[in-house]
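All protein chains of the complex are present and in place, except for one that has been dropped.
And now, chain A:
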Amino acid sequence: MFKWKEYIIDKLILYKVIPQEEADVYQFGLDCLSLKLLHCISYLLIAVCLKLLPELIIIACVLIPLRRNAGGYHARTRLGCYLFSCCFVFFILVVSAINMNQNVWWSAFVLSNVIIFSLCPLDNENKKLDLNERKHFRKKALYILLSADFGSIILTMLHLYHVRNLVICGISAAALLLVLHKISDLWNRKAIDEFINVLLQKSRDF
């Protein structure tokens, strides 16, 4: 298979656009860029198929900054992450299109705020956060959350209920990802504990 990323980095080094020592950094940047493009195109296609493109844009305006600062669930493999994220976006769009009682939206709003306030930020295997980073991202996530909350209240006062529901959807999606991360963490810890217990048992028997 043609390794296009390595080809691009090699060309940039060959034409002395980037130094050899920074090849890793640019490789990482290109990796992230290609993943972002693939995911964005997929989400836009899903939204176009569901005829919910404006809804996706509004939800993304809230979810993207919140998620990037609060962290949350990530699948372990590239394919797993891709499939999970496409299903997640599909699910969020479908929920946003359902005609629900205002009380349901407000309950989701309050619950999501509590979850994000108590859990954020959550790191993952490939990006562990130190104390400094935790303080920084927590502060940013809470500022974004407060802005989204304020926006929801203003939209309610302006009677723009559909847009307000989409904002709440974005906040709830971020909260759901945090909860999924916690569940996955507990599940992995339980699985690890069981594995260690089995090993200890076997060593005693031996």
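Operating definition for what follows: a residue touches a chain if its C-beta (ideal position, glycine included) is under 8 Å from a C-beta of that chain, and two chains touch if they have at least 3 such contacts; residues count from 1.
Note that in this section contacts and distances are computed from a predicted model.
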- Query: With one chain of the assembly withheld, which option in "Cytochrome aa3 subunit 3", "(2Fe-2S)-binding protein", "Cyclic lactone autoinducer peptide" or "M16 family peptidase" matches that chain's UniProt protein name?
  - Reply: "Cyclic lactone autoinducer peptide"
- Of the residues listed, A:Glu6, A:Glu133 or A:Glu194, which one is in contact with the missing chain? A:Glu133
- Query: Out of A:Ile18, A:Leu50, A:Val163 or A:Val179, which is the one that touches the chain we can't see?
  - Reply: A:Ile18
- Item | Residue ranges of chain A at the interface with the undisplayed chain | 8, 11-12, 15, 17-18, 21-22, 24-33, 35-36, 38-39, 64, 67-72, 74-75, 77-78, 80-82, 85, 88-89, 121-127, 129, 132-133, 136-137, 141
